[in-house]
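Every protein chain but one is kept in place in this view of the complex.
The block that comes next holds chain A.
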Amino acid sequence: MQRQVALIKQSLFDQGYLDEQFMELEELQDDVNPNFVEEVATLYFKDSARLINSIDQALERGSFDFNRLDNYMHQFKGSSTSIGASKVKTECTMFREYCRMGNAEGCLRTFQQVKKEHATLRKKLEHYFQLARQAGPKETARRSK
């Protein structure tokens, strides 16, 4: 089972969903903090869901306050980078580019991509964490602080 977990994780990296930042987070996990990565991931998805909501509402209103949109996305991109969410980060960057250009259509289009990548990553990570929990403590037991 642990092998399955390892394979799933590897595919997330291979397919570009996650980058080395995620591995940096795993390095911070130990016996005392065995669920650190899952905890921050949960925080990230909570945080980012709120930001997605705010952006959705702003876009629905139709008035494109590019400064405001860029502000939201700045936060979103920041935490996506910190968690290693590679594809999400890429889409966020594009969105900010369109904001800077004042391109409303580009913003709308890219935002759909942001949401899509975000949802995909969420599903994949939830699945991964669930399996990891079932597989039980593995490397973390061997690691010392």
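Going forward, contacts are C-beta pairs under 8 Å (C-beta built on N, C-alpha and C of every residue); 3 or more make two chains touch, one makes a residue touch a chain; residues count from 1.
As a convention for this text, contacts and distances are computed from a predicted model.
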| item | value |
| --- | --- |
| Hidden chain of the complex, named as in its UniProt record, picked from "Coatomer subunit gamma", "Proteasome subunit beta", "Trafficking protein particle complex subunit" or "Response regulatory domain-containing protein" | "Response regulatory domain-containing protein" |
| Contact residue for the chain not shown (choose from A:Thr81, A:Asn103 or A:Thr120) | A:Thr81 |
| Hidden partner interface residues of chain A, rising order | 21, 24-25, 27-28, 30, 33, 36, 39-40, 43-44, 47, 74-75, 77-79, 81-82, 145 |
